[in-house]
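Pasting a structure here, questions to come.
Here the complex is missing one protein chain, while the rest keep their positions.
Read from first to last, the chains carry the letters A, B and C; within each, the first residue is number 1.
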Amino acid sequence: MAKIDLHGVFPPITTPFIDGKVAYDKLASNIEKWSRTGLKGFVVLGSNGEYVYLSEEEKRTVVDTVVQSATEEMLIIAGTGCESTAETIRLTEDCARLGAHAALVVTPHYYAGRMREAALMKYFSELADYSPIPILLYNVPKFTHINMAADFVARLSEHPNIVGLKDSSGNVIQLGEILNGVAKDFNVLVGTAGVLFSGLTIGCVGGISALANVAPEECVKIFDLVKAGDLDAARELQLKMIPVNQAVTAVYGVPGLKAAMDMRGYFGGDPRLPLLPSSEQERSEIKAILKKADLLN
Amino acid sequence: MAKIDLHGVFPPITTPFIDGKVAYDKLASNIEKWSRTGLKGFVVLGSNGEYVYLSEEEKRTVVDTVVQSATEEMLIIAGTGCESTAETIRLTEDCARLGAHAALVVTPHYYAGRMREAALMKYFSELADYSPIPILLYNVPKFTHINMAADFVARLSEHPNIVGLKDSSGNVIQLGEILNGVAKDFNVLVGTAGVLFSGLTIGCVGGISALANVAPEECVKIFDLVKAGDLDAARELQLKMIPVNQAVTAVYGVPGLKAAMDMRGYFGGDPRLPLLPSSEQERSEIKAILKKADLLN
Amino acid sequence: MAKIDLHGVFPPITTPFIDGKVAYDKLASNIEKWSRTGLKGFVVLGSNGEYVYLSEEEKRTVVDTVVQSATEEMLIIAGTGCESTAETIRLTEDCARLGAHAALVVTPHYYAGRMREAALMKYFSELADYSPIPILLYNVPKFTHINMAADFVARLSEHPNIVGLKDSSGNVIQLGEILNGVAKDFNVLVGTAGVLFSGLTIGCVGGISALANVAPEECVKIFDLVKAGDLDAARELQLKMIPVNQAVTAVYGVPGLKAAMDMRGYFGGDPRLPLLPSSEQERSEIKAILKKADLLN
Partner (left out) sequence: MAKIDLHGVFPPITTPFIDGKVAYDKLASNIEKWSRTGLKGFVVLGSNGEYVYLSEEEKRTVVDTVVQSATEEMLIIAGTGCESTAETIRLTEDCARLGAHAALVVTPHYYAGRMREAALMKYFSELADYSPIPILLYNVPKFTHINMAADFVARLSEHPNIVGLKDSSGNVIQLGEILNGVAKDFNVLVGTAGVLFSGLTIGCVGGISALANVAPEECVKIFDLVKAGDLDAARELQLKMIPVNQAVTAVYGVPGLKAAMDMRGYFGGDPRLPLLPSSEQERSEIKAILKKADLLN
């Protein structure tokens, strides 16, 4: 099985809602706009996609919509991690059938204290055995309160159908340790744009970052500048993007990301309840941050 | 609306599985055995019930089974908290229709950083507005990484259909602060048997504790001794139960709780994957702990 | 060696400063006032005594002043924990020579990650070997970021010159586990007034609490009511004191404790820099809390 090539930038796309219902047409038009920005593909049903608020039926229709709307060369990665092993396997099979090229699978985490290496090893191995598409591990301690250490990732990476990792810890030391431990063709992706530049310079093949929903061209440019060896320009753009990235992740969360998308010409809209939409005050702060980064006139 | 009376002890019951499928007959026979031990009722679909691993259909059938199996005077409390507001409301309505007397609703928590008081206030208020049965708040920071502070609980308690709280923080100072802030008829339940005695002596009306799955008579006895004012006997029994409670919660988790149930004549069985069953080594440690507490010959 | 009797309530006394210098006369007059309130003795050089801001010379003079000012039946416990073993031994010997009856020794904590059980076992054992006065362990994770678990305390308690523990974790389950593990004559003291009632009812011999600086009579009364078996009155007083205790510990810290002392007729004064004195706004909030608890007219 040839390992998938993930060099490039991917946004973990948001799921648009109107009056609490998934707005599939808005999703399709976002995909079309993003497709003209140099992105390598899309991550569907990730944390920024509010996957925990979607029914199984909605998840399948979202993936189907993205597959239908994207051009052929775009890679579609579906977030298929559920709490139970059986449900994750079923959803992964469904997404494969719908045309997703790979699955990004978060660590199950409700019983975080019991999700030790033996349990997670069995979980990911069984999933990778069954899955018709390659598996990417998703390490996001901010949401799961579990961190997969480098040596554990190295062991998981020996499975032929586990082909990469998105690490959203923001911990560049850990990225280095992971890169030291895995095979050359294992795809390590940096999972937050706050260290997109640093992740790429230390050896990641690409990045998956919320920021790419609102500033795809800038994220792609950081990627291209690093590849071209123009470090000074890459660093300068990275530093300029940091406040924007903090705004659409740590500071204002998914509601802020959606508000920023609205300002940037994409359809953001409101999140699903219980997530509250950004307040007027928050929107004006976000606007100021986008302006300062030359992302708004 | 008369507030429900929750004086007494409730086990948050486990969900039995055989070969990964819910064993409804084993559930029914457990209910029958527990019903002869002095318990006040049952909490279904709680953390110990592995609710995150159950489909909506399974959840409904589990509640139905418990309602059908329990004697009439037993109170049935269903865990109906989901991540999205809409899904929680729908499941609460379903459980009410099936005969549950109240709903225990965990804080949504995937986006813990955004679940601030405004979001949670709207979430619980809307739910309580819609729900045909009384709502109990469920504060369990160990699993959710969110703590509802006492003054926030006090404000929520003003809603006529929010009638109580299960606090599983283990923090007795916080129990005191909550009791100081809520109305006299608001039901504060201590959520871990490690402080059952201390929760009751500081003023809680009852307790919901994993330990009551394996040692219901002992939990009920602590309750009765405190009510009777026999502090010395109550304390002695509490101290004796602490190691057992730690074993079936913090140390060995749900798999350990199920192993202990098997040893005590209930059907425990294996948890659902990715939770691993207790190892042989763990089982022999659990057995030793039960023996030392006179819960096994 | 007969183990010391610590049944009763002890304030961890503050150190008065005027213009940044220790005001020994104010310390003496506080001691005299406190001595008429039913307290069992004093803890000198604890966290509330700002011990980390005192030179060795000041520490010795503070202990000397307290010994000279207190009546003969009062027990004087000196906080002698420093980061290095040698310095702790030296200060403990000095305090013994000055007349302290016991030493309360905090876990060294700057290198918290290395202060594992082997290191702490050697530290406390060597200290207890050398010390001419009995040693009390001081577990205060809030300040040290180290928690001494119950089984480790049990092992330490086997040393003949380690005679007790102040546990300020606020964790009543842990108090129960500790009580289960230590010998009957080992003195377990609850270290925060937020759970004074709960600590005493679960089996602690006494309490050391910041609150006893400002409300010594009330703390002593909770102790006396529990001993007399009047649980309802004890609980009522405990619940009334919880907001005051939170104010002088978690919410407003040592500066708030000192402000409350000023309001209650003791000399509080300003803390040493970098601790800032309470602002006017904070003082008026503290005053309102004291009034509500009937501690001010």
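Keep in mind that, in the parts below, a contact is a pair of C-beta atoms (placed from the backbone, for glycine too) under 8 Å apart; a residue touches a chain by one contact, two chains touch by 3 or more.
Keep in mind that what you see is a predicted model, and the values were worked out from it rather than measured.
Colleague: Which of the visible chains would the unseen chain be in contact with across the whole complex?
Modeller: Every shown chain touched by the left-out chain: A, C.
Colleague: Just name the one of C:P12, C:G79 or C:P108 that touches the chain not displayed here.
Modeller: From the options C:P12, C:G79 or C:P108, the contact with the absent chain belongs to C:P108.
Colleague: Tell me which residue among C:E83, C:D230 or C:D294 touches the hidden chain in the full complex.
Modeller: Looking across C:E83, C:D230 or C:D294, the contact with the absent chain belongs to C:E83.
Colleague: In the full complex, which of A:A154, A:L179 or A:M263 touches the chain missing from this view?
Modeller: A:L179
Colleague: For chain C, enumerate the residues touching the unshown chain of the complex.
Modeller: Against the missing chain, chain C presents residues 20, 47, 52-53, 55, 83-87, 108, 110-115, 118-120, 122-123, 126, 142-143, 145, 250, 253-255, 272-276.
Colleague: Spell out the interface residues on chain A facing the chain that's missing from view.
Modeller: Those residues of chain A that touch the unshown chain are 170-173, 176-177, 179-180, 192, 194-195, 197-198, 201-203, 229, 231, 235, 238-239, 242-243, 246.
Rule of thumb we're sticking to: only the chains that are shown with their structure count from here on.
Colleague: Round to the nearest whole Å and give the separation of the Cα centres of chain A and chain C.
Modeller: 50
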